[in-house]
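One structure is given here, and the rest of the page talks about it.
A protein chain is absent from this complex, but the other protein chains hold their places.
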Amino acid sequence: MFDATDYEDFPLIEPIENTGKAFYRTVVVLVAVIVFALFMYVRQLRIGLGVTGLNEPVAWGFYIVNFVFFIGISHAGTLISAILRLSKAEWRRPITRMAEVITAIVLAIGGLHPILDLGRPDRMMNIFQSGRLQSPLLWDVTSITAYFTASTVYLYLPLIPDIAILRDRGTKPKWLYEFLSWNWKGTEYQKKVLERAISILMVMVIPIAISVHTVISYIFSMTLQPGWHSTIFGPYFVVGAIFSGIAALLIVMIAFRKVFHLEGYLKEIHFSYLSILLLIMSLLWFYFTFSEYLTGYFGHEPYEMKVFWYKFAGEYAPYFWTMIFCNFLFPLIILSNKRTRKIPGILAASCGVVVGMWLERLIIVVPSLTNPRLPYPQGVYIPSLTEWSLFAGALSVFVLGFVLFAKFFPVISIWEVREGRERAVREVTERIESYLPTPHGAKSG
Amino acid sequence: MARWGMVVDLDMCTGCGACIAACKEENNVAYVSPEEAEKGRAISWMQMVNFVEGEFPNVHIKYMPRPCMHCDNPPCIKVCPVHATFKDEEGIVGQIYERCIGCRYCMSACPYTVKYFNWFEPEWTESTIASMNPDVSLRKKGVVEKCTFCHHRLQKARDKARAKGMEVVDGDYTTACADTCPTQAISFGDLDDPNSNTARLSKSKRAFRMLEDLGTEPKVFYLSEGEKNV
Amino acid sequence: MVMNKKNIFIMQIISLSLIWIFVAGISVWILNLLNLSLELSDVPSATIAISLVAIPVFVTIAIVLTYVFVGLQRGNSQDR
Partner (left out) sequence: MIKRREFLKYVGLGGAGVLGSGWLLEKVLSDSDVQSLNAVSLTKPAVESWVTSICQQCPGGCGIKVRLVDRRPVKIDGSPLYPINRGTLCPAGHSGLQVLYNPDRLTSPLRRVGTRGENKWEPISWDEALLLVQKKLSELREKHLSHELVFMDGDSRGLMSTLIRRFMEAYGSPNHLRTNLNAHSAVSLMQGGSGEIAYDLSNANYVLSFGFDFLEAEGSPIWLARMYGQLRQRANRTRARIVQVDTRYSITAAKADKWVPVNPGTEGAFALGIAYVIVQEELYDKEFIAKNTFGFNDWTDTKGVKHAGFTTLVMREYYPEAVSRITGVPIEDIIRVARGFGQERPSIALSGKGATSYSNGFWNEAAIHALNALVGNVGKPGGVVPQPEPPFTPQADIIHDEISKKGLSRRKISEAGLYTNEFPAQVLFLYHINPVFEFSNTKKIIDVIQKIPFIVSFSSFVDETSEYADVILPDHTYLEKWQDDTEVPGIGFPHVGIRKPVVDPLHNTRHTGDVLIRLAHALGGTVSTSFGHSDFLSLMKHSFRKMYESGSGSVVSEEFEESMMIYLEKRGWKVERAASFDEFWGQLVEKGGWVAAPRYPTSLPDMFQTSSGKFEFYLHSLKEKSQNKDDQLLLPHYEPPEFIGFENDYPLYFKIYDTNTLFGGTGANQEMLLEMVGHRFYQRWDSWVEINPETAADLGINHDELVSIESSSGRIEARAKLFPGAMPDVISMPVGLGHTSYGRFAKNRGVNPNEIIAEKFDSVSKTAVKFSTRVRVHKV
C-alpha cells in the first residue's frame, strides 16, 4: 500500500517494518544484563538483604535512591508533553511521544524499586490486606499507580491514529494494530472525541504528576530526620524531577535522531528550545538547593549541621560538589552560550544533569541516615555488587523498553506532525493575530 | 490501665553493659557473624551510647543505656505501611514480626535508631538454640525487630493477675535489663501510678528525656548525673 | 496469527473491562483501608482525605477511556 503522506513520513515507519541486526544485537545485550540482574535479585531474595551494602543505621541505599531517581525521570514525559500541549507550543509535535514513552517505562521501573528494597516481598499483599494510608509509603503506592495509569492512557490515546496508519499499511503483526487501533478511521467525530479525551487527560495528568513527586519527597520530609525534615522538599523534588526529565528526554531525542536519522523531524530548534527549558530548570534547581541548605545552615541546629558538613566538607563532599557542577555550573556554562548550545554540547549537559540528579538523590537519602542523632550507630554505606547490578539491570530495562516500543510504534507522532503541516501554520497565524494589539480605530473582537 | 515506662539514673549507671547482655539472652536476639557486625549489622535492642566531650585531661564521657524509648508519639508508627509496628493501650510500642514487610521505613524514621533489621536469616549456634527463651518468638530474615519492654513478661504478669481477678499494677513485672542492673540504675514501672517509684523518679528534678525537643514523648526517662566538683 | 474482527472486538471489550476491574479493585482496596482505619481508629482523617482524591482520579481515567472507546466505535459507524 503506497500513500504519499506515508512516504513523506517514511523515516518514522521504516524502523518498524524493517528490523535490522542492530536491533537484535542490542536486545541480546540488554537481556543478558537483565538476566544477570534478575539472578542477583533472586540471590538477594534467598540470602537476604545482607547482600546489599545496607546496614544499621543506613537502612536505605541504592534501591530507594534509584526509586526516587527513576520516578523523577518520569516527569520528563507526561508533564512536559502536557504542559507543551496545553500551552499550544507548536514545536512540541515531534517531542511529545518520546516524552510520554519515557514516563510510562520509567514509572514501571521506578515503581518496582521499593519492592526490590523490601525485606519480605512475599508479604507485599499485606499492603492490600492491612495497609495504612497514614503512611507516606502508601501515598506513594496510590499516586504512582494513578500516575502510571494516567500516563499510559495518555501515551495510548494519541497513539491510536498512528496505530491506525500502521494497521492500514498492513504492518505485522496485524492483529496487534487491529486490536489497538480501536476502529480509528480518522472521522471528524472520532477526532473530536479523541481531542476532548486528550485535553481532559492533559489537564488531569499535570496535578497527578506533581503529586507523585511531592509525595515521594514526603517519604523523607515527613520523618524527623535531620536533612530530611524540610517543608521545601515537595517543590524541590518536583523541580528536580522535571529537570532530570528534560535532560533524559534530550538524551533520548539525540539518540533516536542519530539512530533513526530523524534530523528532518528533530531540528536544532527543538533542542535549542528544550535546552533553554533545561537551563531555566537548572537555575530553578539551584535556587531550591540554595534555599534548602541556607535555611539549614542559618538555623545551625547541631544535628542538621552534622549532615550539612558531611555533605559540604565530609565524606560526601566529592559527590556534593560534583552534583553542583553537573547540575548547575556545567549546564549554565554550556547552555547559556549560543556557540556551545549545539547538539554535542546539549548532549553533554544533559548527561551531566542526569548524573547530577542521580547524585542529588543519593545525597539526599544517604547522608541523613549515616549521621543519626545518637552517636551510635555510625553509618558507612558502600553499595554492593548486587545493588550495582540491579541498577544496571534497571537501566537496561529502560533502554530495552524503548527499543521494543520503537520496534512496534513510531517514536514521533505521525498524525500530529501531519496535523502540524496541515493546520499549524494557519492556526498559529490566526492565534497570533488574535493576540496582536488592535490598531486604533479598528473593530475589536 | 498502666502506662509502662522506664527511668535510668545516669548517676548510678556504670556503663557495665549487663542490661545489654540480659536483654540479648531474654529476647532470643540473634548474633551476627563478626564480619557482619563490623558492617554494622549486629542487633542489640539495648545499646550503650556514649557521649565523649572535651579533650585530655578535661575529658568527660557520659554513658547512656538506650532501649526503645516507647514514645507516646512514636515517629516509627506513623510511617509503617502495614500496621506492623503499633502502640498498645498500655503505651508499649510493639512490632509484629509476622506482618512486617521489611521496608525499613520505621528504621529510617526513628530518631533514636532503636530498630534493627534481620539482614540475613539468623544463624543460631548450638548454644543459642539450646538456651532459647520459649516465651519470645524468633524473628526471621527480612523483618525489623526492637525492644518490647519485655512484653512477654507483661503477658505472664497479666495472666497471673487475671487469675486473681486483678489488673496488672506497678511492680508486677519488670524488664530483663531493669532486673539485672547491678546498681539498680534502671527502674521500670507504671508512670501513671502515683505510688510507683518509677513515676516518682520520672518527675524528679534531674529527669530528662532523650531528644526531648522532638516532641516524641519518650517513656524512657533519664536522671542526669550529679555535679562533678572536687 | 489470524484474528477476525469479532474476536478482536471481544478482546477490546475484555481489556476495557479489565481497566474497570482494576479501577474498582483500587477503590475497594482504598475503602477497605478506610474501613480498617476506622475500626482501629488509626487516623481515619488521613485515609478519608486520600480516598476522596484517589478514587475519583481512577474513575475519571476509566471514564475517559470508555468514552474514547465508545466514541471511536460510534464515530466510525455514523460516518458510514
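Letters are used for the chains, namely A, B and C, taken in the order the chains are written, and counting of residues starts over at 1 for each.
In the analysis below, a residue touches a chain if its C-beta (ideal position, glycine included) is under 8 Å from a C-beta of that chain, and two chains touch if they have at least 3 such contacts.
The shown structure was predicted, so the numbers you read here are calculated from the model rather than taken from an experiment.
Student: Tell me the shown chains the invisible chain touches, ordered by label.
Tutor: For the complete complex, the undisplayed chain touches A, B.
Student: Can you tell me which of B:Asp72, B:Glu90 or B:Glu121 touches the chain that was removed from the display?
Tutor: B:Glu121
Student: For chain B, which residues reach the chain that was dropped from this view?
Tutor: 9, 11-12, 14-18, 20-22, 24-26, 31, 34, 37-38, 42, 44, 47-48, 50, 52, 54-57, 59-61, 63, 121, 123-134, 137-138, 140-142, 179-185, 223, 226, 228-230
Student: Residue by residue, what part of chain A touches the chain that was omitted?
Tutor: Touch set of chain A with respect to the missing chain: 35, 38-39, 41-43, 45-47, 120-125, 376-378.
Quick note on the criterion: only the chains that are shown with their structure count from here on.
Student: Would you mind pulling out the distance in Å between where the CA atoms of chain B average out and where those of chain C do?
Tutor: About 47 Å separates the centre of chain B from that of chain C.
Student: If you average the CA atoms of chain A and of chain C, how far apart do the two points sit, in angstrom?
Tutor: 25
Student: Enumerate the residues of chain C that touch no fewer than two other chains.
Tutor: In chain C, 42 touch at least two other chains.
Student: Could you pull out the residues of chain B that touch at least 2 other chains?
Tutor: Within chain B, the residues that touch at least two other chains are 83.
Student: For chain B, which residues are in contact with chain A within the complex?
Tutor: So the residues of chain B touching chain A come out as 36, 39-42, 47, 49-52, 66, 75, 78-84, 99-105, 107-109, 111-113, 116-121, 141-144, 210-211, 214, 216.
Student: Using the touch rule from the top, collect the residues of chain A that touch chain B in their complex.
Tutor: 47-50, 54-60, 114, 117-121, 123-124, 126-127, 130-132, 134-138, 141, 219, 222-225, 369, 372-380
Student: Which chain C residues qualify as touching chain A in the complex?
Tutor: 1-3, 5, 8, 11-12, 22, 26, 29-30, 32-34, 36-37, 42-43, 46-47, 50-51, 54, 57-58, 60-61, 64-65, 67-69, 71-76, 78-79
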